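Notes to accompany the following structure.
A single protein chain has been omitted from the complex, and every remaining protein chain is retained in its original position.
Each chain carries a letter (A, B and C) given by its place in the written order, and its residues are counted from 1.
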């Protein structure tokens, strides 16, 4: 681990965000038709190594269906708008029309102050189940309370996510903190947990029995956690650290835990870089927000944008320029890599000569020291 | 200490500003209700580890009262507007209406050319004393001349601050330079001195008997000392250095001196980072300037903005968007961390799993090498 | 090779773009009239070490003639507009009038969907041959199919270029991948291949028998390959690496292979830096786009701007401010170094005291760590 010294006495580890890293070509190139981008995850095989993030702005019952048709596994936030409103379409329409200013935050706080309706949780899962695989998300604080509803309704994959999630949460005396070890052991369906940013924390999460850990702290697009709370680890470094923990845990347990990178991944090249650093898949939120077929098209907001006392993330205006299908599988009519993510990933693998996601981990990494003005 | 070589022969120490540093999550998280942010300082316990900076723009008899009600210890500048004008409300109203251009500097120079009225010094302290704890500030050059007035009026804490303050000031022949050793020894109330930026200078200040040293040189918000005079040390490095001096001085004397970080601290995350680096508390100036209930709301100016021959710091337009109370204790309706500083601090401690300010010093530090355009 | 560690387990090599590097003066200066900038390349001697890039935006039969008159060897893209349209002048006029927005990408895709007309390939080469030396470009995927047309028509120099080209391309089963070893061995005219970015890949390309390799991956001006696909190596580092491979190959084979740097080279100073790092010559595309005498004057687009499913590079508005002749050999009436490239190169050599391109490789390199805001 690279370290620097702060003020003579303190040490800090050096961390790199994904954009500080690039891939170098190898001595081989490969036809993109000979590149395999399927993702083996637990008992499943997915056409693309991409999860749709459990953000209300992008993952809805409808868009998750579209994602699935194009190889992406969408995750519904089971504490979001779809769990609070029987029909949130008017809410989405209103959000789409809100000016992206600080006043929007106040309105988002009001919208999210609507209590969770437990009946809706099961109902959403049942609806999604009609199209196949169902993945849903709870926060660490609510999962004990709601999980039975999800299991009963037929959830296939449970995502437990928060700004930072650990296996050793210290709760208040009058609360029932989530005991992940106990929870995952007795839970009947696979669990993915995160975000996490270091080998040690990841190892503890892996030991709870999770099938996947989400890597990424402070870095989600338009989520200001990193800036406001000062808790931030560069995603490239975090992925490499957690991938190392996965190897160690595989050695100690014989069990392979998937590493899922999240935070600002919006192009095929970034997916490829995350995989090259050791991720098995990525989770995409804001990257899908440019779709014309989002219910609040033109607006994006993060998971914590409506927090009652400490909102982290503005309502953001985003340009809509392609269908969700085009964003995922193209064809692209833009030169910026934000559409046709699948082909972008394949082209990066072709340019660097790797035939599969696993082999891409051999790619040579480059950090370019650009001049600064 | 990290060093680099300049031109083959000269050495420079590498320093980091607060924003170059982030905190990494640990393997624990903690409910924010189980986080203790109280600050033990000398004989006092304060609800928050925050001092209000002795800047006329933010610390006035009225705002110091509000600060106190929300756990912040405001410091009045005993050489500022409140010591020069019996009723500075018209002055504040005028400053609020000044265009934030260079012409404003000329007007500030005129405003601050009004002589200090010694009677007002005691009067302000007496007024503040009606609400409890009274902290006031003199410059090193004036403290010998005015301090008896402050003691007589019942000052509880004396802050001596300037661009850089040392225990060994060389004064002109016809001047009476402040002998801090002698002064602090014979002075009856606790003294906080700064700014300082290195272990050695801090150690000398600690040996004068000060109960606290302010860390921060060249970096105050909207104070151009660092740029114009080229005297500047990154705050993160300066805090770590001075915290190391505190440990050394504690070993040699058995006395614990508080380290107070100042300069650009405007969010709960930055408070947490300062504490993680070794600060006991922070001093906030510009961070309070966004309050709607400031007497010159919408304008901020630094301590040296009205200097007669070498002003350092422009009159700046600031957006006002919350009450002072909301800035300190929330609730927040903004996604940028500038409101609800107390909750921001608690959330950072919760995310990183530390129960008290002292324990937060164990937090892992991260320096992220972001790509440059 | 300088390496850093990412997340404890992964290594990355540090790479520098051309603009991160500068040259230091030596203890000699030299009259620019005593500076020799001729380039010995295979059996040829060129007045300047500059190739015109095979981009439709800048290299046309007419502009290649002008380039040749001023010492630059233009390369025609034998798969571009001139191979698809008998008279592309209306196409150029239309492109010049397109607004440089994303809609232009859609139109470029339509324009480039016109099939290649094999008859035109030979015809263009014949036309160019009337003025002397003829250099043309194919992509790796098409060169086997079209090369005989080029040989028959009298091509003097074949350039095979793509985003990344290797000697070991893995093709699809139903395709005929280019076997560069076999191809170059049986090919009758000199071949230049690229882009490449590492010593190892370059060595493999040299061993195919190429007379020159193009260095540069991900960095061409207004080509977004580096950003969208995440494949990117700083040009300065890439040149130095490949130059080292050239020395090694010269040792093993006795054959000197020319290193041609490409990507963002738009001033005489950058040409000089590329040469100082080890390049024999540079390839210029966007640097010529400012010419008033381009057929689509005011617009620039990269080789992949019209790709049918994954376009990389926007149609860009460029200021036109000098004739192509003035850009190459001056005189200059601008202070930004974009005109009079030849004199810029000579002046850099004069300032640093080197008499020839080969000697310039002894120049001392400087990396300046500029402050960041």
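Everything that follows uses one rule, which is that contacts are C-beta pairs under 8 Å (C-beta built on N, C-alpha and C of every residue); 3 or more make two chains touch, one makes a residue touch a chain.
This is a predicted model, so every value here is computed, not measured.
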item	value
Contact list for the unshown chain, restricted to visible chains	B, C
Touching the absent chain when the full complex is considered, from B:40, B:224 or B:320	B:224
Which residue of B:7, B:115 or B:254 touches the chain not shown here	B:7
Selected residue (touches chain absent from view) among C:277, C:296 or C:324	C:277
Positions on chain C where the hidden chain makes contact	1-2, 14-16, 21-31, 33-34, 199, 236-244, 267-270, 272-273, 277-278, 321, 330-337, 340, 343-344, 347-348, 351-353, 355, 364-373
Where the unshown chain meets chain B, residue by residue	4-17, 19-20, 102, 105-106, 109, 140, 163-172, 175, 177, 196-198, 200-201, 204, 217-218, 224, 226-234, 305, 308-314, 367-368, 370-373
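Going forward, only the chains that are shown with their structure count from here on.
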item	value
Graph class of chain-chain contacts, one of line, ring, star, complete, other	line
Furthest chain, CA centroid comparison against chain B	C
Same vs different contact residues, chain A with chain B, by half of numbers used	different
Most centrally placed chain - per-chain CA mean versus overall CA mean	A
Chain A-chain B separation of Cα centroids, rounded to whole Å	39
Chain B-chain C separation of Cα centroids, rounded to whole Å	56
Two or more partner chains touched - positions in chain A	14-16, 367-368, 370-372
